[in-house]
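The complex appears here minus one protein chain, its other protein chains still in place.
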Amino acid sequence: MKWQYQQATDAVSQNRKNLNDFEALVKANSRDMDTAWIVLCGALVFFMQAGFAMLEAGIVHPKNVTNILFKNMIDASIAAIAFWLLGYGFAFGSDSGGFIGKCGSACYFGLKDVYNGAGDGMGSSDGWEKWFFQWAFAGAAATIVAGAVCERTKLEAYFIYSVFLSTFMYPVIVHWVWGYGWLSAWGAYPDSNGVARPIFNKDTRSNGLIDFAGSGVVHMVGGFCGLVGAIIAGARRGRFGPDGSVNTLFDGNNTLQALGVFILWFGWYGFNCGSTLMISGGAANVAGKVAVNMTISAASAAITATFLAKALQGHYNISMGLNGVLAGLVGITANCAVVDPWMAFLIGFVAALILYGGHYLLLALRIDDPCDASVVHGFCGMWGIWATGIFCTDKNVQYAGYPNANEACGSGEQFGVQVVGSLVIAAWTIGMSVMLFLFIDKTIGIRVSAEVEEAGLDISEHGVAPSYEQQPQVPSRLCPRVWTFLQVH
Amino acid sequence: MKWQYQQATDAVSQNRKNLNDFEALVKANSRDMDTAWIVLCGALVFFMQAGFAMLEAGIVHPKNVTNILFKNMIDASIAAIAFWLLGYGFAFGSDSGGFIGKCGSACYFGLKDVYNGAGDGMGSSDGWEKWFFQWAFAGAAATIVAGAVCERTKLEAYFIYSVFLSTFMYPVIVHWVWGYGWLSAWGAYPDSNGVARPIFNKDTRSNGLIDFAGSGVVHMVGGFCGLVGAIIAGARRGRFGPDGSVNTLFDGNNTLQALGVFILWFGWYGFNCGSTLMISGGAANVAGKVAVNMTISAASAAITATFLAKALQGHYNISMGLNGVLAGLVGITANCAVVDPWMAFLIGFVAALILYGGHYLLLALRIDDPCDASVVHGFCGMWGIWATGIFCTDKNVQYAGYPNANEACGSGEQFGVQVVGSLVIAAWTIGMSVMLFLFIDKTIGIRVSAEVEEAGLDISEHGVAPSYEQQPQVPSRLCPRVWTFLQVH
Partner (left out) sequence: MKWQYQQATDAVSQNRKNLNDFEALVKANSRDMDTAWIVLCGALVFFMQAGFAMLEAGIVHPKNVTNILFKNMIDASIAAIAFWLLGYGFAFGSDSGGFIGKCGSACYFGLKDVYNGAGDGMGSSDGWEKWFFQWAFAGAAATIVAGAVCERTKLEAYFIYSVFLSTFMYPVIVHWVWGYGWLSAWGAYPDSNGVARPIFNKDTRSNGLIDFAGSGVVHMVGGFCGLVGAIIAGARRGRFGPDGSVNTLFDGNNTLQALGVFILWFGWYGFNCGSTLMISGGAANVAGKVAVNMTISAASAAITATFLAKALQGHYNISMGLNGVLAGLVGITANCAVVDPWMAFLIGFVAALILYGGHYLLLALRIDDPCDASVVHGFCGMWGIWATGIFCTDKNVQYAGYPNANEACGSGEQFGVQVVGSLVIAAWTIGMSVMLFLFIDKTIGIRVSAEVEEAGLDISEHGVAPSYEQQPQVPSRLCPRVWTFLQVH
């Protein structure tokens, strides 16, 4: 009996030992599928660079196409080097509830801790894939700016702002919102009094802004930086007549624009779904919900923008429809994980209205943003942050894995945090951008000479002829009714 | 001893408890990797929209390019809203062996049950990703039609058919074949008599049609709807001369066509491989087999079409080669999981012959389908359904996870079900499409005026100039030998 008992006990211990082995195996599977998910989604986000390149190449005059393509190639590259050496360290380095990441218990300058195999402090993989995913986001932020300042800005100005944005300006915001800084949604964890609310948590020293995939962090930063750049650079020659008229300088290449928007829409599934940052533990459900919501918002905004253009201008306007897709996607990016499909529909609808209003607002203010980047990414990005507060429900917030356990969504507290957060992001971006572009203008000069602008940047900076002949133009696509209204009032 | 015994028993119970925890963890991993797979494949399927846009933009006259791009953007958007509100509910709602999904134990109108977290009745995830994947398919079906009716159809006609197709016409077929309706392959489960055959199962009340990824459900629906549209809209002005001659209206932009086909081929790996609907439990093996078979079929059809064109026309014809790729892919889509590679080779070979024959058949019938969409998607889609019955083996059918256990493949019973199923799908599609397009024609009119067609849809509907100058044309690419033969006989 004794012997039998020992045998049984050994068998139990053996089972226990195997259980521990299998537990490790199961967790390794979770970790590895999470990592693969981020690598694949990161590649999709990177592919958005091709989308931006085609979209912008389809908007600028053929004499400036090579320049904008070149810019896209080089800002993704600059972002890689800058984000590797410094940016990622500022964004995700040690610091809780504060302003900027540093070199403490975790240090990511030059990917130091990942490289040393010291773990990443953010999960159980070694963390390589996290840099890759975040770099692709940084590159998107940098490239958005270009759409607003194109066709009259020196290439060297692009180099300088790409370096500054990827190194410092953008990573600081990332740190605040996603890197456990003072605006991190993880600030809504129950504090030592058991209170889990978005407004200041004294333990984490942070406020719980929800910006799931970056309407604020990525798009507002790119959009508002572009707005400042467009203002400081000034309008393209001939864009605004002395009599207040607005001239269409080039009709655009719709094939390239459409290709660009389809690529962006495709890559955006990596951008938003991948922002779950993992798929195990049920996060894949959230990724699925994100895909649904962003599809509905994009569709809603595209349809709204299309029929708005038809109603106001008398004919369809593919550029407005395509920008509608982007506006809908930007608007849903902050909240795709925390709203229901019918809310996504409304968010897209409003984004299209903002697109339209913003487009004419810029014209009325005589601000020249050739790609409407500040409207699509800046204004609609801010709408995305606000919409998160308007539409979120506690149930949805918890479904997405946020720690917010109290009645913050229902009570309007979350909305308050969202509004304040968006204003802070706007203030930081505008403040930094003003300094940046004034510095550029005072040193190397932001703008090319009138002769270069007239001849096109391709011939002067790249030594190549225009990409194709300009087609005979049809009368301006601006809506005369709206325009007259704006001028009269 | 007693105490020792208790200790051992406790250890056993603890092991059991942990086992249960780990079992849940393992199954959660399976569920989450399945969901991620569908999200990623769904994104690939969506990207096919870009492929269709580029392909069609490369075929239509430059004066109609903006219009076709616009149509692509808007039909994907309309499909999203229509499929969200109604289509998905009709396709996958409660109903066994019947005609259409309803609101019963499962209700998917407005994604109701997914949104309520009531489970999806189709697996263990919450089911968001299933809507996303199916929407991408619905968008593909809708966009195929456009290729057949382009260059002379009113935009408003596109809007109407997009809504109807995504809301009702397509979801009904989906319900029949994939939504446990009366043509579902799951009808081959053993009935209460232990018989597992594709012909009427009295328990599930369904017949076991095998259409793995939609040669019938997606491509035949799009292709035959397009055929009806092309006939009712009539030929483009000048396409057929009064003397029976066929005129090439535009030589095509081969760069855009090639880009479109490469994007389609790429996205098709999501379309077919993702139709495993999961990867765990060995489904990934099926996905791998699907990738192999569709590659071989596409390659076989491309090579066949290429050398056929060379033999018949005296020079190579890239459009035929590119359409060959698509024909091979459409033909393999129904059966990619249930055939061997050498069968895939033959399926592609025959698809290329059908492409060629169908192209000249339409010309002989004076039906004008500018993109050969009804040939590539409709005829080759039907071939795909038939080929499934011709080439399937019981071993392969079971490898793909179908319940078909008896000698249905060898005996020809499966082939019979495939032929009848394809005819039913064709009949439904043609019947509905005739009603649809006649309704459109009697109300708003399907066709633009002669002046608009002459000037191009871009200038009239969108207010933009042609996308590029038409190149000097070379003599018609139609094969004179075949053409003469067709006219004489």
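The chains carry the letters A and B, assigned in the order they are written, with residues numbered from 1 in each.
Just so we're on the same page, contacts are C-beta pairs under 8 Å (C-beta built on N, C-alpha and C of every residue); 3 or more make two chains touch, one makes a residue touch a chain.
Given the structure is predicted, the values throughout are model-derived calculations rather than measurements.
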item: Residue in contact with the excluded chain [from A:Phe47, A:Phe168, A:Phe307 or A:Phe439]; value: A:Phe47
item: Option from B:Phe70, B:Trp265, B:Tyr356 or B:Phe437 whose C-beta touches the chain left out; value: B:Trp265
item: Absent-chain contact - pick from A:Ala57, A:Ala146 or A:Ala230; value: A:Ala57
item: Contacting the left-out chain in the complete assembly, out of A:Val26, A:Ala91 or A:Ala387; value: A:Val26
item: Residue ranges of chain B at the interface with the undisplayed chain; value: 5, 8-9, 12-13, 15-16, 19, 22-23, 26-27, 29-30, 33, 37, 40, 44, 251-255, 258-259, 261-263, 265-266, 269-270, 273, 279-285, 287-289, 291-292, 295-296, 298-300, 302-303, 306, 313, 315-318, 321-322, 325, 340-342, 345, 399, 468-469, 471-475, 477
item: Residues from chain A at the interface with the omitted partner, ascending; value: 1, 4-5, 8, 11-12, 14-15, 18-19, 22, 25-26, 28-29, 31-36, 38-40, 42-43, 46-47, 49-50, 53-54, 57, 65-66, 69-70, 72-74, 76-81, 84, 110-111, 115, 125-132, 135, 155, 256, 259, 459-469
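Assume only the chains that are shown with their structure count from here on.
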item: Chain A-chain B separation of Cα centroids, rounded to whole Å; value: 33
